[in-house]
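A single protein chain has been omitted; all remaining protein chains appear in their positions.
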Amino acid sequence: MHTKEDKVMQGIAHIVMAFLAICALLPFVLLIIASFTDNMTAIRNGYSFFPEQWSLDAYDYILKQWGVIGRAYGVTFLVTVSGTFLSLVITSMLGYALSRQGMPGRNVLMFFVVFTMLFNGGLVPTYYIYSNIFHIKNTIWALIVPGLLMNAFNVMLVRNYFRSNIPPALIEAAKIDGAKEFTVFFRIVLPLSLPILATIGLMSAIAYWNDWTNGLYYLTNEKLFSIQNILNKINENVNFLANNSSTLAGTVDTTSLPSGTIRMAIAVVGIVPILIAYPFFQRYFVKGITIGSVKE
Amino acid sequence: MTEAAVPQKPRKKKSKFVQFIPVYIMALPGLAYLVINNYMPMFGIVIAFKNLDFSKGIFGSPWAGLSNFTYLFKTEDAWIITRNTIGYNLVFIALGIVLAITVAILLNEVRNKIAARFYQSVILIPYLMSMVVVSYLCYALLSTESGFINGTLLPLFGMDPISWYAEPKYWPFILTIVNLWKSIGFSTVIYLSSIVGISKDYYEAATIDGASKWKQILHITLPLLKSTIITLAILNIGRMFYSDFGLFYQVPRNSGPLFRVTNTIDTYVYRGLMQLGDIAMSSAAGVYQSLVGFVLVIASNGIVRKLSREDALF
Partner (left out) sequence: MKRIVAMLLSVILLVTLLAACGSDQKNDVSTPSDTSSNAASGEDDGDSSSEPAGDEEAYNVIMTVTTIGVTPPDLQLVQEEINKIALAETNTTVELLPIAITELSQKYSLMLSSGEKLDLAMSFVGLTPVSSFVSKGQIIELDDLVAQRGQDILEAEQIAMAGGYYNGKLYGVPSEEKYGRPQGMYLRADLVQKYNIDVDSIKTYEDITAMFATIKENEPDIIPLSTVGSNATTFGSVFNPLDLLGSTIASGGLLNAGQGDTAVLNVFATPAYEEHVTWMRRWYEAGYFLPDAITTSDSSVDLGKAGRAFAGLGSVEPGQVSNLSRDWGYEMVGLELVPAYATTNTYQTTMWCIPITCENPEKTMDFLNLTYKDETVVNLLSNGIEGVHYVKTDDPMIITYPEGMDLSNTGYNMPLHTYGDKMKKYAWVPTDPAVFDQLKALNAEVAANGVSKTLGYVFNADSVKSEFTAVTNVIAEYRAALETGSVDPTTALPEFISKLESAGIDKIIEENQRQLDAWLEANG
């Protein structure tokens, strides 16, 4: 009886997931193909899965113009790894603290944290504080700290996970055995929370990888630019110029503007490396670890 | 084992506060970060109430009362942009929750580990693409002349080409689909991580008791997700007056004829202030959006408290 139901369930699951996977993959494949399309063909016929003419020109342009790409990748990689790690540490600690039942002042702290998701002072004062008080301009910290090191949303997710998936009895049992809070946290709670840590870690890594605004605001030293700083600058700027060519006529030499297919190649170059991070995080999506016998 | 038989020595009741000191210490780095990153800059909110004069600085600038806010209300478009922002958000939240949970549950059911990992990675790919690039890809689909739909798909069904970027009626659907496409991977993974953490014991016990898969989902999985769902719902409600700028500006290619259904508060502010470059006015828009979000979060949290106290945020 169950095997039939199982099979049906498997069938449904595979069909739905395969459909979604195709929906997600197809545009990405189109993006890659577009980046290998000859630009003139693209203008004449639009982007297609089967372009009339292929070309490596777009990638050629990227390689030629930016020898700095290698360095930018290095910077981004370092920032992503260290930022994600630091972020995981402080987010999970705060999430744990907020999940501990019975902690006095917990509601106040919750409000304190959630409030930051609702009100924001804005870019100008944030910049002022980081530049003039903490002097992070043109340092690597400018790419790691502002905005990305921790956010209330992730804290809520972690807290939620701890509350739903870690039985309080477990913690109590540990404490009765004489464990300190830190030990409970590191030895018991964290190992049981690999899925949520992997989730937050992945989200954090993507956020760091994709961020270009921190570099825009706080860096003038091009040696510290992340890969997105370099790539996005071109995309956004060319998009703007194409839309406003009438206003700017006469001041812009348009032969030097990267064409559509180059913008596609830029996008591919920015996305592909982070995809490599996915399998790394997925290892931790381990199903139902047996918690052991804890009777209520 | 043998220790359990020994009665606990009666202890002096430590103050709860002292008892939790290690916990406070753990919370410290995170809280300190929030102070630096979020609370210290909050003085900037006053910019919305001032006539910002850089030569006098933020605090020396003259007060403007509420005059920086009037532009958000004094126009015919005010109703349209508010309706659009809220309307889309309600749909996005509702559909998002339902679909993400469904997909997460289905994904969890997939036995083949390799397939599962593949699906999980692939549905996250759209999340990585910037909206500018997504707008180019949409254009490849929807372009009147050379788009895939008009050029290949519709002729297959013998239908005439449609001028997609000139017809507002299709766009609520188009934008919803694009938004779901881009965000479903993300939301699914969040719910999935919770589902994965549910102890197998519960399911095994239920199977032994003869419960069907569907019953198991209904009575084990969903209730255990309740807390996550509520938390995410409340947080999303707080963003009710915000919109994804890329989605509503880039994807419709900034096409005027579509404004009726694509103009949101954020795009309105951006377009309207380009020439004026008025920082105080755009700051006022931010304060307005935050204030509404704040009220909504308090209200929805209050409702949750009444119904299911432990799930409330605070």
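Letters A and B mark the chains in the order given here, with residues in each chain numbered from 1 onward.
The definition used in the following text is that contacts are C-beta pairs under 8 Å (C-beta built on N, C-alpha and C of every residue); 3 or more make two chains touch, one makes a residue touch a chain.
Every value quoted in this text rests on a predicted model; they were computed, and no experiment measured them.
The undisplayed chain touches these shown chains across the complete complex, A, B. The hidden chain makes contact, of the residues B:128, B:225 or B:281, with B:281.
One of B:224, B:273 or B:298 touches the chain omitted from the figure, and that residue is B:273.
Panel shows chain B; residues 52-56, 58, 70-71, 74-77, 135-136, 139, 143-145, 163, 165-166, 252-257, 259, 263, 268, 271-279, 281 of it touch the chain omitted from the view.
The chain not displayed touches chain A at residues 39-40, 43-44, 61, 64-65, 75, 78, 81-82, 85-86, 89, 123-124, 127-128, 131-132, 138-141, 144, 183, 186-187, 216-217, 220-224, 233-234, 236-257, 259-260.
Simple rule for what comes next: only the chains that are shown with their structure count from here on.
Work out the mean CA point of chain A and of chain B, and you get 15 Å between them. Residues of chain B touching chain A in their complex: 16-17, 20, 22-24, 26-27, 29-31, 33-34, 36-45, 47, 58, 103, 106-111, 115, 117-130, 132-134, 136-137, 139-140, 143, 145-148, 151, 181, 184-186, 189-190, 192-194, 196-201, 207, 212-213, 224-225, 227-228, 231, 235, 238, 254, 279, 283, 286-287, 290, 293-294, 297, 313-314. Residue ranges of chain A in contact with chain B, taken from their complex: 2, 5-6, 9-10, 12-14, 16-18, 20-21, 23-25, 27-28, 30-31, 34, 44-48, 89-91, 93-94, 96-98, 100, 102-104, 107-122, 124-126, 128-129, 133-134, 145-147, 149-150, 152-153, 155-157, 160-161, 163-165, 180-182, 185, 192-193, 195-196, 198-199, 202-203, 206, 210, 232, 235-236, 239, 243, 260, 263-264, 267, 271, 274-275, 278-279, 282, 285-291.
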